[in-house]
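All protein chains but one are shown at their positions in the complex.
Right after this comes chain A.
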Amino acid sequence: MFSHLAVASSLAVGDMLFYAICFIILMWLIKLVAWKPINQMMQDRADKISNDIDSAEKSRDDAAKLAKQRQDALANSRQEATGIVDSAKKQGQQQRDGIVAQAQTDAQALKDNAKKDIEQERQDALSSVRNDVADLSIEIASKIIQKELNADDQKALIDSYIEGLGK
(Lines give C-alpha, C1' and ligand atoms only; values in the text may rest on other atoms or scores of the structure.)
Protein backbone atom coordinates (compact mmCIF):
# COMPACT_ATOMS: atom_id res chain seq x y z
CA MET A 1 0.00 0.00 0.00
CA PHE A 2 2.79 2.40 0.90
CA SER A 3 4.61 1.66 -2.30
CA HIS A 4 1.39 2.49 -4.03
CA LEU A 5 1.18 5.71 -2.07
CA ALA A 6 4.74 6.61 -2.86
CA VAL A 7 4.19 6.10 -6.57
CA ALA A 8 0.89 7.90 -6.38
CA SER A 9 2.46 10.84 -4.64
CA SER A 10 4.79 11.28 -7.55
CA LEU A 11 1.70 11.50 -9.74
CA ALA A 12 -0.41 13.30 -7.25
CA VAL A 13 -0.25 17.01 -7.56
CA GLY A 14 -2.14 17.35 -10.81
CA ASP A 15 -5.02 15.16 -9.63
CA MET A 16 -5.19 16.87 -6.28
CA LEU A 17 -5.32 20.24 -7.92
CA PHE A 18 -7.90 19.04 -10.39
CA TYR A 19 -10.14 17.62 -7.66
CA ALA A 20 -9.74 20.61 -5.40
CA ILE A 21 -10.62 23.06 -8.16
CA CYS A 22 -13.48 20.94 -9.48
CA PHE A 23 -14.85 20.51 -5.97
CA ILE A 24 -14.77 24.23 -5.32
CA ILE A 25 -16.51 24.88 -8.64
CA LEU A 26 -19.09 22.21 -7.82
CA MET A 27 -19.68 23.74 -4.40
CA TRP A 28 -20.13 27.15 -5.97
CA LEU A 29 -22.54 25.79 -8.59
CA ILE A 30 -24.59 23.92 -5.99
CA LYS A 31 -24.69 27.02 -3.86
CA LEU A 32 -25.92 29.02 -6.82
CA VAL A 33 -28.41 26.48 -8.13
CA ALA A 34 -29.81 24.80 -5.06
CA TRP A 35 -28.30 25.63 -1.70
CA LYS A 36 -29.17 29.31 -1.50
CA PRO A 37 -32.70 29.22 -2.98
CA ILE A 38 -33.67 26.11 -1.04
CA ASN A 39 -32.38 27.42 2.25
CA GLN A 40 -34.09 30.72 1.53
CA MET A 41 -37.31 28.85 0.84
CA MET A 42 -36.93 26.75 3.99
CA GLN A 43 -36.36 29.92 5.99
CA ASP A 44 -39.39 31.53 4.35
CA ARG A 45 -41.47 28.48 5.12
CA ALA A 46 -40.37 28.47 8.75
CA ASP A 47 -41.25 32.17 8.98
CA LYS A 48 -44.60 31.59 7.32
CA ILE A 49 -45.44 28.72 9.66
CA SER A 50 -44.58 30.74 12.73
CA ASN A 51 -46.56 33.67 11.33
CA ASP A 52 -49.49 31.36 10.67
CA ILE A 53 -49.34 30.07 14.22
CA ASP A 54 -49.28 33.63 15.54
CA SER A 55 -52.18 34.72 13.36
CA ALA A 56 -54.16 31.60 14.28
CA GLU A 57 -53.64 32.47 17.93
CA LYS A 58 -54.73 36.02 17.24
CA SER A 59 -57.83 35.05 15.33
CA ARG A 60 -58.77 32.58 18.07
CA ASP A 61 -58.49 35.39 20.61
CA ASP A 62 -60.55 37.63 18.34
CA ALA A 63 -63.21 34.96 18.00
CA ALA A 64 -63.36 34.49 21.76
CA LYS A 65 -63.63 38.24 22.22
CA LEU A 66 -66.39 38.45 19.65
CA ALA A 67 -68.29 35.59 21.27
CA LYS A 68 -68.02 37.32 24.63
CA GLN A 69 -69.20 40.56 23.11
CA ARG A 70 -72.16 38.82 21.54
CA GLN A 71 -73.02 37.15 24.83
CA ASP A 72 -72.86 40.49 26.59
CA ALA A 73 -74.96 42.10 23.92
CA LEU A 74 -77.50 39.30 24.24
CA ALA A 75 -77.70 39.70 28.01
CA ASN A 76 -77.93 43.47 27.58
CA SER A 77 -80.69 43.22 25.04
CA ARG A 78 -82.64 40.90 27.30
CA GLN A 79 -82.31 43.37 30.13
CA GLU A 80 -83.22 46.18 27.79
CA ALA A 81 -86.28 44.30 26.56
CA THR A 82 -87.41 43.77 30.13
CA GLY A 83 -86.87 47.45 30.78
CA ILE A 84 -88.87 48.41 27.73
CA VAL A 85 -91.75 46.12 28.69
CA ASP A 86 -91.68 47.46 32.25
CA SER A 87 -91.68 51.07 31.17
CA ALA A 88 -94.43 50.34 28.64
CA LYS A 89 -96.49 48.77 31.41
CA LYS A 90 -95.85 51.68 33.68
CA GLN A 91 -96.72 54.13 30.97
CA GLY A 92 -99.90 52.20 30.18
CA GLN A 93 -100.84 52.22 33.82
CA GLN A 94 -100.19 55.93 34.01
CA GLN A 95 -102.16 56.58 30.88
CA ARG A 96 -105.06 54.50 32.20
CA ASP A 97 -105.01 56.32 35.48
CA GLY A 98 -104.88 59.60 33.64
CA ILE A 99 -107.82 58.67 31.41
CA VAL A 100 -109.88 57.48 34.36
CA ALA A 101 -109.12 60.60 36.33
CA GLN A 102 -109.97 62.76 33.34
CA ALA A 103 -113.20 60.86 32.85
CA GLN A 104 -114.06 61.31 36.51
CA THR A 105 -113.42 65.02 36.44
CA ASP A 106 -115.36 65.32 33.19
CA ALA A 107 -118.25 63.42 34.65
CA GLN A 108 -118.06 65.52 37.80
CA ALA A 109 -118.05 68.69 35.78
CA LEU A 110 -120.98 67.50 33.70
CA LYS A 111 -122.86 66.58 36.81
CA ASP A 112 -122.11 69.93 38.38
CA ASN A 113 -123.19 71.77 35.27
CA ALA A 114 -126.34 69.73 35.09
CA LYS A 115 -127.05 70.45 38.76
CA LYS A 116 -126.43 74.14 38.21
CA ASP A 117 -128.69 74.14 35.15
CA ILE A 118 -131.42 72.35 37.01
CA GLU A 119 -131.13 74.78 39.88
CA GLN A 120 -131.22 77.64 37.43
CA GLU A 121 -134.26 76.16 35.73
CA ARG A 122 -135.98 75.76 39.03
CA GLN A 123 -135.18 79.29 40.08
CA ASP A 124 -136.38 80.56 36.78
CA ALA A 125 -139.50 78.49 36.93
CA LEU A 126 -140.13 79.56 40.52
CA SER A 127 -139.66 83.20 39.76
CA SER A 128 -141.83 83.02 36.68
CA VAL A 129 -144.45 81.17 38.68
CA ARG A 130 -144.22 83.87 41.29
CA ASN A 131 -144.68 86.58 38.71
CA ASP A 132 -147.56 84.70 37.17
CA VAL A 133 -149.18 84.26 40.57
CA ALA A 134 -148.76 87.93 41.27
CA ASP A 135 -150.23 88.88 37.94
CA LEU A 136 -153.00 86.39 38.34
CA SER A 137 -153.76 87.54 41.80
CA ILE A 138 -153.75 91.13 40.68
CA GLU A 139 -156.05 90.19 37.82
CA ILE A 140 -158.29 88.19 40.08
CA ALA A 141 -158.22 90.94 42.61
CA SER A 142 -159.11 93.51 40.08
CA LYS A 143 -161.90 91.35 38.79
CA ILE A 144 -163.29 90.74 42.24
CA ILE A 145 -162.85 94.31 43.15
CA GLN A 146 -164.75 95.30 40.10
CA LYS A 147 -167.65 93.07 41.12
CA GLU A 148 -168.45 93.83 44.74
CA LEU A 149 -166.03 94.14 47.37
CA ASN A 150 -166.67 95.19 50.88
CA ALA A 151 -163.94 96.26 53.06
CA ASP A 152 -163.93 93.25 55.23
CA ASP A 153 -163.90 90.81 52.47
CA GLN A 154 -161.18 92.79 50.81
CA LYS A 155 -159.14 92.89 53.84
CA ALA A 156 -159.55 89.20 54.44
CA LEU A 157 -158.68 88.53 50.88
CA ILE A 158 -155.61 90.65 50.89
CA ASP A 159 -154.44 89.06 54.06
CA SER A 160 -154.92 85.65 52.77
CA TYR A 161 -152.95 86.58 49.69
CA ILE A 162 -150.22 88.09 51.59
CA GLU A 163 -150.14 85.06 53.73
CA GLY A 164 -150.02 82.86 50.71
CA LEU A 165 -147.23 84.94 49.18
CA GLY A 166 -145.24 84.68 52.31
CA LYS A 167 -144.95 80.96 51.95
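Note that in this section contacts are C-beta pairs under 8 Å (C-beta built on N, C-alpha and C of every residue); 3 or more make two chains touch, one makes a residue touch a chain; residues count from 1.
One rule holds in what follows: contacts and distances are computed from a predicted model.
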{"item": "Absent chain [UniProt protein name; select from \"Cation:proton antiporter\", \"Respiratory nitrate reductase subunit gamma\", \"Urea ABC transporter permease subunit UrtC\" or \"ATP synthase subunit a\"]", "value": "\"ATP synthase subunit a\""}
{"item": "Residue among A:44, A:61, A:119 or A:153 that touches the chain left out of view", "value": "A:44"}
{"item": "Contact footprint on chain A, counting only the chain that is left out", "value": "4-5, 7-20, 22-23, 25-27, 29-31, 33-35, 37-39, 41-42, 44-45, 48"}
